[in-house]
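What follows is a set of notes on a single structure, which appears directly below.
Only one protein chain is missing; all other protein chains are in place.
Entry: subunit A
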Amino acid sequence: MEFNLTEEQRMIKNVIRDFAEGEVESGADERDKTGEFPLEVFKKMAKLDLMGLPFPEEYGGAGADTISFAIVVEELSRVCASTGITYSAHISLGGAPINMFGTHEQKQKYLTPLARGEYLGAFGLTEPQAGSDAGGTRTIAVRDGDEWVLNGSKCYITNASYAKALALTAVTDKSKGTSGITAFIVPTDAKGFSVVADYEKMGLHASNTTQLFLEDVRVPHENILGVEGNGFKQFLAVLDGGRIGIGAMAVGIAQGAYEKALAYAKERVQFGQTLSKFQAIQFKLADMAMNIELARNMVYKAAWLKDQGRKFTKEAAMAKLFASEMCMRVCDQAIQIHGGNGYMREYKVERFFRDAKLLEIGEGTSEVLRMVISREIGCR
């Protein structure tokens, strides 16, 4: 057993915390109001070579481990969850599938510029008729000589307005069910491809959430990612890694909200004493601290298993499920501790609360994750 971060992980944590507090935090409230995308932040992160963090050096990455990835996502989310999800999706949904299933040529062409931060990574799975039930994908791809012709649409796709290309799933053989789904790498400037970003969201306002429309989009056969018919299996594997990112986001948001609540409780005086002297408030803060610590340990464990090359499906599901649910409770209680002030934008915890809700929905809803865990522990 070893509970210390390595020297590198510790340094990465220091750098990203300084960076988050120095370069990300100050604009977070304004971006929440205007919905402006944190493009400048990502240009600066690219300069620090953080945009390819876990990918091989050969493809412009830095070869860091998954724990370091979780640390970066946590620290960004602690000050700005929109920045956190953008980064998490870039790495774990955008870059990871190409890194895991791409050919050498595909990696050179798509992973290297992504890792250098020349564009943001995205992943197109969800459709209006296919959410939790991703097997219900309707987007179809029909072979025409050396090309495939794609038609259909995707919804709620993170980062696509800033992506030069993305992996998405389409049905290539309807008769085979989930084994008839294939992943394609599609350049976003392809003829017939459009990206629309006009959702009005509850939170994560500065994150880019889009609809994709494909009308007779042609891609060469070589743009198939991985194996024809394996698209479904591949994205399940991608989501396992993505859940570590969402878990880390939850830990970061909760940590940020908790720190604000603790500071407020020590300042605010009622009945002649600070809130932090009331046992009812102390217990709320104690529960927050406990839940955050437990969730962080589980996120690290899932990341560690992944780094060891071991199976981590169950642990990633547990980490994401526990972390996202505790994050909602922590943000709720952070507002409670702030009283009326907590309901106001000025005190920021309401932003954390709105941003946190997505974590119980994206990359597997809480219900779906309980199904995953049930399956992993042998229920049938």
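Following the convention adopted for this analysis, contacts are C-beta pairs under 8 Å (C-beta built on N, C-alpha and C of every residue); 3 or more make two chains touch, one makes a residue touch a chain; residues count from 1.
One rule holds in what follows: contacts and distances are computed from a predicted model.
Remark: of the listed names "Aminotransferase", "ABC-2 type transport system permease protein", "Electron transfer flavoprotein subunit beta" or "Acetolactate synthase", the one matching the undisplayed chain in UniProt is "Electron transfer flavoprotein subunit beta".
Touch with the chain that is not drawn comes from one residue among A:33, A:47 or A:143, which is A:47. Checked against the hidden chain, the listed residues A:8, A:215 or A:293 yield one contact partner: A:8.
Of the residues in subunit A, those that touch the hidden partner chain are 7-8, 10-12, 14-15, 18-19, 47-50, 53, 57, 62-64.
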